[in-house]
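A single protein chain has been omitted; all remaining protein chains appear in their positions.
Note that the chains are named A, B and C in the order they appear, and that numbering of residues resets to 1 at the start of each chain.
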């Protein structure tokens, strides 16, 4: 089985490296070709265009920055659609909206290929450790065929049905994350104003039924007052906005989610867009 | 060291039993004396009144239902204040507001005794397992003296400073819990309306950085649509209300916390006051 | 000066009638031609297609149901763009989003015509009475030329600048209206639960600095518990959603507006979408 891998940013290069190290036959491509060198040094082959990769590999995986890049690589000149043939597979693991995923799915199918969306839950560290959570949806047979590769990149994978359900799952999960972080920040600020030691609040939380890795990680940022970016605040606010919009579409009121969205919007407007999501704390605790 | 234990409800009887089983010398008292039998069978002594217990034990612990009971047992006829003498200790582990704790603290001190508030984080199961989190505040020497007993009842204990800080810590922690639950319920309802399998949402959450025991426990209730009471919804709403009021007192806006409070208020008004806190889901997912 | 008028629904027929009665030379057109009869009886001429009307009149006004109808009438087969010539004017008074208005504006300009958007504030009664508020934006010379007609249809008109600003003004005004109604309903429900007579609350409001016609009108609906549709709740919720989205685009947090939007969303989901906006009261006052 030959694999292609398109897109070697922070996430993609770590994911592709896990495949190469596991002994898979992988051909890599990146817009800026220099980023391929590192993977080639590990044992990967070098591809010239998405079209070429898609036409020579059984399954081509992509991990691209945003919907524009995803559309360009799949549907643009020398793109995947031009190369993919009858029965070959394309797995787009980029985080895109369901319309983008649907548009790519349609064109791949029209070209005779199989399509799977596979956004992931998890950021840089899990990508490096091969412990991502893969939220797949689309062609079931492709999901099964790609399973060995998924199991090198992630610790968990789910097949969620039709194309679009992977994107929705990611939205639901991220909206819960944003909400947890908002109420956590409010609680920390309240306790601090009330004379409690923030480190002790973290200690109590970590000992009880609410203990979770995020509170530990983001809690540390709050204690230090520094917010190095793991997950940019503006991206979380975008997800919250999309979740509120999805609720609108589906007729699901989100009284708390909407408040959370506005709080992140305030943080974004106050200049914290590119800091980590934990930077929302800075508009919760008033100066 | 002789210990007294006042109040043998669900929590108190489990906590006292852990002391007796650990070989401590414990004298128990309960308003309804029949509840003492079980503890006496385990090896406890029987006390006649709070006054008597307080006057014969070095440290008397109380775990009572509410502020009224706490005031009655401490300050009422034949109460702790009448019995406590110079240097003896009284540890009130009931969940009360800071004014109640302050009033008791003042009278115990006036009578020559030492006082410590020690509300706990954790419910029935942790009480039985001796894995409560003890949020103590007040007399530091009493905290140190009672440490061996705390370590049989809980897995973690903190000394938080002046009387009232224990109650505040509990409020902060519970307001975060209520907020987490609200955003969790909204996410679950959104996903369900969007065609996702709620059990799979739980699976994804449990695999990532947000994984926590509460989502597992309450998530199970949501899947079954049954809300057997571990923590009554009306008590959580009371804590949320007090947290919002504390924010008012301290000048700390809680945009999200206030939304969470209103959601629980809606659930209470809709008839779910005595169900478990997870029953808030029933006003999130519209029929 | 010859006027065309396209679209004779509830609003359009009332507005066109005001022009005809004032002695203007008006040619009318409606998709369902039967609706023209009444206007023709008043003295209007009958047009065959939007193209024909636009090619024979100096200024053609449109009042259409939604963006789809607006696009079809302007850009579709036998549409306005096909007929409009150098210097002729097209005034679209339909309520559409700024993208729709922009697309029509561009095509009209390319065809040599002048374009003005002119959404209105006010519903059926002000349309009949000629007391609408006209929120115009686009070609200033067309605004001036159409002023005599505007002054028969409305009691107030503003020129707001570039195409799109009319739509934005309408959104701002409607989001304030939705918010006023939400807090009014909450206050009424609170007072009623507290034993006050709702009619007396209205009386007090009407005597003070907050007195406004909307509270009187909607207040009457609340007292009777009947919500005959002047302004459909689902349209208001759409406007609130767009206002929240505009805030997102512009970086303006709307903590209260977002809460208001979710409340209307709840009302929509609870089955009140087609009732009047005042029906939001039914999810505020719990049964």
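Quick note on the criterion: a residue touches a chain if its C-beta (ideal position, glycine included) is under 8 Å from a C-beta of that chain, and two chains touch if they have at least 3 such contacts.
In this text the structure is predicted, and so the values were computed from the model without any measurement.
J.: Decide which residue listed in C:88, C:168, C:238 or C:268 touches the omitted chain of the complex.
T.: Of all options in C:88, C:168, C:238 or C:268, contact with the hidden chain holds for C:168.
J.: Taking the full complex into account, find the residue in C:1, C:147 or C:214 that is in contact with the omitted chain.
T.: Answering carefully, the residue with contact to the hidden chain is C:214.
J.: For subunit C, which residues touch the unseen chain?
T.: 121-122, 133, 135, 155-156, 158, 160-161, 165, 168-169, 172-173, 175-180, 182-184, 186-191, 193-197, 200-201, 203-205, 207-214, 217, 243, 246-247, 250-260, 262-263, 284, 286
J.: Which residues does subunit B use to touch the chain missing from this display?
T.: Interface residues of subunit B facing the absent chain: 237, 241, 244-245, 247-248, 251-255, 258-259, 261-263, 265-266, 268-269.
J.: Tell me which stretches of subunit A touch the chain missing from the display.
T.: That gives, for subunit A, the contact residues 255, 259, 266, 269-270, 286.
Assume only the chains that are shown with their structure count from here on.
J.: Subunit A and subunit C share one sequence, so how far apart are they rotationally when you fit their Cα atoms? Give it in degrees, rounded to a multiple of 5.
T.: Resulting rotation angle: about 180 degrees.
J.: How many angstrom lie between the CA centroids of subunit A and subunit C, rounded to a whole number?
T.: 41
J.: Two or more other chains touching the same residue: where does that happen in subunit B?
T.: Residue numbers touching two or more other chains: 255, 259, 286.
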